[in-house]
Structures are given as structure tokens and as C-alpha cells.
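Removed from the display is one protein chain of the complex; every other protein chain stays in position.
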Amino acid sequence: MSTTTSPGEKNILVSIEGLSFRYPDSQRPAVKDVSLEIGEGEVVLLAGQSGCGKSTLLRCVNGLIPHMYPGDYRGSVSVGGLKVAETPMSMLSQRVGLLFQNPENQIFMFSVERDVAFGLQNLSVPREEMRSRVDEAMRLLGVSDLALRAPHELSDGQKQRTALAGVMAMRPRLIILDEPTSLLDPKTALEVVSLIERLNRELGITFIVVEHRLELLIPIADRLVVMDGGSKVMDGVPRDVLADARVEAYGVSVPPISRLYNALSKEGVRLPKVPETPEEMAEELNGL
Amino acid sequence: MFWLTGGFVFKRVVSPFNKLDPRVRLLVALEFFVLSLLASTISAVALVLLAILLVAAVAKSLRRIGRTVAFSGLFAVFIFAVNLLFGLGLLVAILYSFRFLAIVSSTSVFFVTTSPDELEQIMKWMRVPRDVVFAFVTAVRFIPVVMLDAFQIMDAQKSRGLEFEKGSIVRRVRNLIPILIPLVVNSVIRSGELAEAMESRAYGSTPKPTSLYGMRLMWYDVAVVVGSLLLSSAATLYIYHLVSFQV
Partner (left out) sequence: MTALSDVSLTVAKGETIAIVGENGAGKTTLVRHANGLLKPTKGSVLVDGVDTRKTTTATLSRKVGIAFQNPDHQLFSESVESEVSFALRNFGFAEDLVSRRLDWALNFFGLEQYRKSSPLVLSGGEKKRLTLACILAWDPDVVVLDEPTVGQDSIQKEKLAQIFRMLKSTGKTIIIVSHDVEFLWPIQPRLVVMSSGKVVADGEISKIMADRGLLEAARVTQPQLLRLYSELRSRPPSPFLDVDDARDWVSGSRARQEAR
């Protein structure tokens, strides 16, 4: 949660203007005319049903589109002043990191520390600097004592943290996570979320998270952006977006508390504030 | 299965042998390998085998390697029988089976003590192309994962009434299709995800990536290289009766 500057004052880190992208073997664009600005230090939650274009949008921001996935690309995406379509992945990967859903398939090396070093090796970082950056990243993610472990000796949560350490070693300003908790159990998911919150708070890293389990992320998200059919359809403060009845129609898994708030509003029962947690709602209901 | 493969899977152990530079370990294993082939008498091969097992003990991996040797003993017996059948004589048959055991154990000593990361370093040092090295390391890294996949696929198909044990050879081979196709499909999907993750971490930006660890020969490495080469040369000369020792 960014606390010091108001949205208007923030530096714009990500600027997406009129972005449309169609995969070569597809008739319809996966992303249609999307415009979005993300300020430095923000935590943005991206939601929408399967096929709405969120995964495509993420890949347009980190550069996989168009560098790895060429196609019909219109509009522009800039991160930290760099135009994504015109900047090579070697530079982009030092500004934007991408963490994937399956912890298993993003760890390549046979030990944690060598995997964390992977990106740095590709950037020809000299050994001494590499060592200190790897140690730093492992410390931040709490995997230092797992440094020599092999991936198959790690739990899912540990794998996810290792992958995140590998991304952090590149010192990005923006980290994108594509459904990072969907294969984790709820407690481990909560740990990953608190990790995100800490990195955001302590290091000012900007986050974009695609997630179905909204209730996990809402407490730390500054913004909720909803996509449907490739377009951006809702964008605002999570409380407000969830209070808007349209959100359920877009196939977003609205948490029960938010659904209850909407249902009560329909009945004419207005709560003073849109609650983000059951405890908040209970407080308000008790006060009525 | 475990007994056979156990001797070729790396196990993290602290031992004098493991401390050596991986290239030196490779050299020692190669020396044993070559000596096993050159040794022309049963006693010579037996000595080589003994030497290998001694090194295995120093590497604190005697049990693992011993198990694999014992298991390969079955193949050795097979070789023995085949040789006898072809009328090559009892002594030759014994020689060949022992030689087989020595070859297996010399390779085993190398692989048990060398991690895939060190294998990667050796390959880089040998100037193997970056992509080949990466493909190799990734393949090894995913062996346990693919095996797990295979078991889960078998479970899913067994739960749909598929029976592996029954039927003719033809039927049993056909029954592998519901296992192989998902396995292949999963591997393809996995490769796609890996490719995305690799790209996202700048893979391919340079033909010469740096690395976290380097290899540096220490005094003990040099000592072992020199010592082992001397011993191997002496052994070779002895084998070919170019020099005789009062033994």
C-alpha cells in the first residue's frame, strides 16, 4: 500500500496506451484498446474470468509480447520510460519481473542459489557482484538456509519464494505475478501475499497481481482493475469496484463479504464504509 | 530400479573425494575406466575393482556404489554365461564379467560424487554450446518431476479401469498410449512455461553467461592428478609387461 503520495503525485511507472494485441492464429484480439497508468509503488490487482485477456496483458508489460510472441500489436506500452516493444528482454528483465503460476516450471537449476543467480548469469554480471545480489535476494525472501537445496526437496511455498528471489535478484522496479497462489494452500498463499506487502512497503516495488482469490489481495491492493473480453471494464479503489454490482457479471470471484455488501445495499441497508474483511463488516453491523 | 539407478544419482556428501575439483574426479574415473579395459588378467581387473571401491569408500559412498555393483552383478552373470556359451573359456568369461563390474563402478563413482551443477561447469569448460548445456541441466533437474507426473498419470488411468498387467504383448504396448500421450503433452506444456520463464530472466542475452561458482585447481587437485597419472602409468606398464615388479 503506497502511503506517502496521493495517486496524482506519483511517478507513472507503467503507461499503457490504446494497446491491442491479436495472436497470429486467432480471429479476435486478446487485448482490445486497453489504456492504463500505474504509479510507482502501487499494488494493482487484475481480475476477470478465464479468457478475459489478463494473462496476455501481463505479457505485454514484461515484454514476452511482442518479443517472444509476435502478433498483431497496436498501441504502446512503456515501463520506466522504456518502450517495451522496442527494448530487448535483456534490459526489460531488469525493470520488470514476471512470476508464474506453477512454482515448478520456473526453477531451472539444480540448487536454489544457482537458480536465483540464473538471470544474473544471463546478464554477464561478474561473479562477486552476482554473489552479493544472490545472497541479498535469498535473504529478502527468507530462503538463505535453503541455498544448496535441490528443487525437488522444496515445498511449493519454498519454490514460489525461490522463484521470487530469482526475480528480485534482477532488481526490477515492477513485479508482475500471474496467479501466484492458485496452486498453493490458503495458509501458504497468505504467506506469499504478506511477502508481496513487505517488498512493496520496504522497497517500494510496484506490483501487478492477477488473482482469482481476491480476498487475499484486497487488504494490500491500491487498485482493482477488471477485464472482460479483452477490454478494461472497471478500474478503481478495490472497495468501490467491489461495491459496484456489475463486478459479478464479469465473472470475477467476488468474496462473500463484498457480495453481502452489495446484496444489503440493494435492500436499502447502507453501511457507512465498504468493508474489506468480515471483521470490518461485523463492526459496522454491530454499530447499526 | 532404485538399486540400479542409485549408483548414478548424485548424493550430497562431504568427503575428501568430493572436495576435489570436478575435472579431477572426471580424470580419476576415466583412468579407472581405461585401466578396466586394459587389464588383461583376472587379478589385474580385480585390483582395479578394489581400487575403485577404495575410492568409493573415501568418497563415503561405498554403500550406494556397492549396491549398484551388486545389482549389476546380475548382468555380469549374464555376460559370464554368454561368454561360456560362445566357448570362450571359463577364465575369459570371468575376466569379462569382472571388467563389466569395474566399468560400471568407475562410471558410478563419478556420477555419485558430481552434482548436475558441476557437470554443467565441466561442460562449459569443455566449451559445449550454452544451449546444449542448459538443455542437459534442465533435463536432469526435471527427471524427478517427470517421474512424478508419470506416476500420477498412471494412477489416473488405472482409476479409469486401465490394467497394465493383463493381456498380450500387443495389448500391453497399446496400454502405454494413455500414459505416453499425457506425458508428452505435459512435457510440451512444461517446455512452453519454462521458455517463458527463461525469456523473462534474459536467457540468451549473451553467448557467454557468467557463473556463480568457478573451478580452481588447488594443491590437492594437482597432487591427485599427478599421483593418479603416475599410478595409472605404472599400472599400464605393468599390465603390458614392459616393467615387471616383484609382486
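Letters are used for the chains, namely A and B, taken in the order the chains are written, and counting of residues starts over at 1 for each.
Just so it is clear, contacts are C-beta pairs under 8 Å (C-beta built on N, C-alpha and C of every residue); 3 or more make two chains touch, one makes a residue touch a chain.
A quick note: this is a predicted structure, and the numbers were derived from the prediction, not measured.
> Which residue among B:87, B:161 or B:207 touches the omitted chain?
Of the listed residues, the one touching the omitted chain is B:161.
> Among A:33, A:136 or A:156, which one touches the chain that has been omitted from the display?
Candidates A:33, A:136 or A:156; residue touching the omitted chain: A:156.
> Looking at the whole complex, which of A:142, A:204 or A:256 touches the chain that is not displayed?
Only one of A:142, A:204 or A:256 touches the chain omitted from view, namely A:256.
> Out of A:33, A:197 or A:215, which residue would touch the omitted chain in the full complex?
Residue touching the chain left out of view: A:215.
> Need a quick check: the contact residues on subunit A for the chain that isn't drawn.
Residues in contact with the chain left out: 49-51, 101, 155-156, 179, 182-188, 190, 212, 215, 248, 251-257, 259-260, 263-264, 267-269, 277-279, 281-283, 285-286, 288.
> Which residues does subunit B use to touch the chain missing from this display?
149, 152-153, 155-163, 177-178, 181-182, 185-186, 189
Here is the rule we go by: only the chains that are shown with their structure count from here on.
> Return the distance between the CA-based centres of subunit A and subunit B, expressed in whole Å.
42
> Spell out the residues on subunit B that touch subunit A in their complex, using ranges where they run on.
Residues 12, 115-117, 134, 137-138, 140-141, 144-145, 190, 193-206, 208-214 of subunit B touch subunit A in their complex.
> Mind listing the subunit A positions that touch subunit B in their complex?
Going by the criterion above, the answer is residues 59, 62-64, 67-68, 88-90, 93-94, 97-98, 100, 102, 104-111, 113-114, 117-127, 130-131, 134, 148, 150-152, 163, 166-167, 170.
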